[in-house]
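Scroll down for the structure; my scribbles are underneath it.
Complex shown without one protein chain; remaining protein chains in place.
Residue numbering begins at 1 within each chain, and the chains themselves are lettered A and B in the order written.
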Amino acid sequence: MASITMKNIVKQYGDGFPAVNDVSIDIADGEFMILVGPSGCGKSTLLRMIVGLEDISSGDMLIGDQRVNDLAPRDRNLAMVFQNYALYPHLTVYENIAFPLRLAGAPDSEIDQKVRAASATLELDEHLDRKPGNLSGGQRQRVAMGRAIVRDADAFLFDEPLSNLDAKLRGQMRTEISRLQKRLGITTVYVTHDQTEAMTLGDRVAVLKRGLLQQLATPRELYENPGNLFVAGFIGSPPMNFLPATVEGTTAKLPFGNVELPPDRAERAAGHGLLLAGIRPEYFDDASTREGAGGSTFHATVEVVEWLGHETYAYIPYDAPPEVAEQLRQLERDLDGEAMHTQLVAALSGNSRIKAGDQAEIWVDASKIHLFDPETGRNLTVDAEHAGTIPDLATTA
Amino acid sequence: MTTTVATPQTRATRRAPASDRSTAENRLGQRLVAPAVLLMLLVTAWPMIQALYLSLFRYRLTTPDDREFIGLGNYLTVLGDGLFWKVTLNTVIIMVVTVAVELVIGFAFAMVMHRIVFARGVMRTSILIPYGIITVVSAFAWQFTFSINNGWVNSWFAWLPWIGTDTNWYGGHWSAMFAIMVSEIWKTTPFMSLLLLAGLSQVSEDMLEAAQVDGATWWQRLWKVILPNMRAAIMVAVLFRALDAFRIFDNIYIMTKGAQNTQSSSFLTYRQVIEQFQLGMGSALSVLLFLTVLLLAFLIVRLFRVDLAQARGEG
Partner (left out) sequence: MRQKMGVGHWIGFVVILVWCLLPVAWIVSLSFKSLDETTVGSPQFLPKDPTWDNYQVLLNWNDPAGHDFMRALINSFGIALIATFLSVVFATLAAYAIARLEFRGKRLVLSMALAIAMFPVVSLVGPLFDMWRTFHLFNTWPGLIIPYMTFTLPLAIWTLSAFFREIPWEMEQAAQVDGATSWQAFRKVIVPLAAPGVFTAAILTFFFAWNEFVLAISLTSTTGSRTVPAQMSFFVGPDPFNPPYAQLATASVIVTIPVIIIVLLFQRRIVAGLTSGAVKG
């Protein structure tokens, strides 16, 4: 087992395009690190550079204390689970799991003992003699993991391992991977584009966009203190709402009305003109189901209501001024989304009786509003103490 | 932005000129194809150059000392000779008729095979037998079929007004051509129908059902949905078969030996070189044949805009 250190890693392609640009990440021994971002952010390239399937243009890659930039994949002693599992179709499950051991020339008795142990852990005992073609998606996934755990690898690398499974199975396998990693205590790097996987699995999460590291922090820090618009929009589901806002004194003017901000936040946002206010859907509520709490309320017409039992999503359209509308469209593109018309999503209590078309009174928790500079996308109200590493801030500050 | 980023991960990796990995890959790739390339050059390119050179001489193997440089003389002789044009016309007729007939029959076969739900193995085996059978065998089988003494065609089809028990198929130009084309069509229709079947199976059932719901008749579905979607498969099949048919030789050699004006371009070339040892004249014919095939390939590709790389999945 070992730590993995990336120092100023750059991957440049023949056309000069940097797929990974000056990324530095330290992964501690035994840590579960997530690399997350929309497609094309360079997360898979980074993972493939760790394992040695991709050349490193510049920078240092260390596993433990050893610089591995020039080592072939087989000399790096890492185990990887591929997106399509890459199981060998001509070998049985048993032989698939045994494959790395056979390559290493281990004696049959040792192979057998290790394969049996792995298959017991992964509940594959009854499938050992079958070929991968006859297995279900979840079973294939477990075989791929079996192939990784039989070796005493220094680290596990996962490349979007759950993206080919259906939603229910994905949830189960997620817990399974988490449990396995905790038990083996092995350093793990896990690539995903799914923010739920990132939030639930990782000790720490590295958010990437177009080859640049945006923020490296714990899931909680990312959620509560996103470093910029992109991270704020990427983490959380449904995503954070961004509303045009101007701050005067401690009052923020939003499309639906005025909201009182805590003084320290208002102060940091002062003098920036038109801003984007980031408010997570759950910071809203139906004012009528809420008793005696502080915060502001406003009235708005609810266009669509989705009742999910434990909560209710209310959709409230608004018009964005052209200056921020363009910024929001760009953000949508960065997040791999479709540019939709601007609307506010409020996650209300499941008790709410609001119906579509109602003129409702909505409550908002103003203490948790973030304010972003629409030009740079920076979060003006970030609590740097609890936001992990934000490379962008470090360089501009 | 995102699209330009997504593709290089897999593609451009191997395009970077600087990295060791790609130089090594470049070298390995070239080494692996080298044996095949050398062989192909040795056996085709070099003799072709040889043919170009020889075609400029008057050169008979029987009188090798009488070799004389005559420039384009051989070409002028050939192009000025009515026989050459007659033979070329024959070849074109054979090509056009066989490919057209094969396309129709092959498509009908493909439709049947596509829909059939039983005995697929039997069907596949039988369709592959004409494909696998030696052309010479096919030629003999059909030669005997049309034989006046020992063939069954005359007795089976005597009820047709223009066929009698004494019809001599090899006695006239058109009837001999007919016999040759029957053998050619019989042998190669299976290949055509297999290619078309593969194309047919790529036309989605959903699309056909949607067309049906939209009110298209069977005939309209065929012309407006099935055929346009099979365009690539049809074009590839036509290209391959047309070039193949243009090179027709075996059937003619066995069935008529070129009698009754049934010579093809390949047959004429062969005769000049091997039977009459006219290496100079034969080489000129070889070059002309090669150029004709090249021109034909170019015309078909241009005319039908066949993208072979795409059709073959080279991307």
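Everything below uses one rule, namely that contacts are C-beta pairs under 8 Å (C-beta built on N, C-alpha and C of every residue); 3 or more make two chains touch, one makes a residue touch a chain.
Because the structure is a prediction, the values reported are computed rather than measured.
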Candidates B:82, B:121, B:161 or B:215 - the one touching the absent chain: B:121
Candidates B:51, B:103, B:179 or B:225 - the one touching the absent chain: B:51
In subunit B, positions touching the absent partner: 14-15, 22, 25-30, 32-33, 35-37, 39-44, 46-48, 50-51, 54, 108-109, 111-113, 115-119, 121-138, 140-142, 144-145, 147, 149-152, 154-155, 165, 186, 189-191, 194-195, 197-199, 202, 205, 230, 232-233, 236-237, 243, 246-247, 249-250, 253-254, 265-267, 269-270, 272-274, 279, 282-283, 286-287, 289-290, 293-294, 297, 308-314
Those residues of subunit A which, in the complete complex, touch the missing chain: 51-53, 72-74, 78-80, 82-84, 86, 88-90, 99-100, 103-104, 147, 151
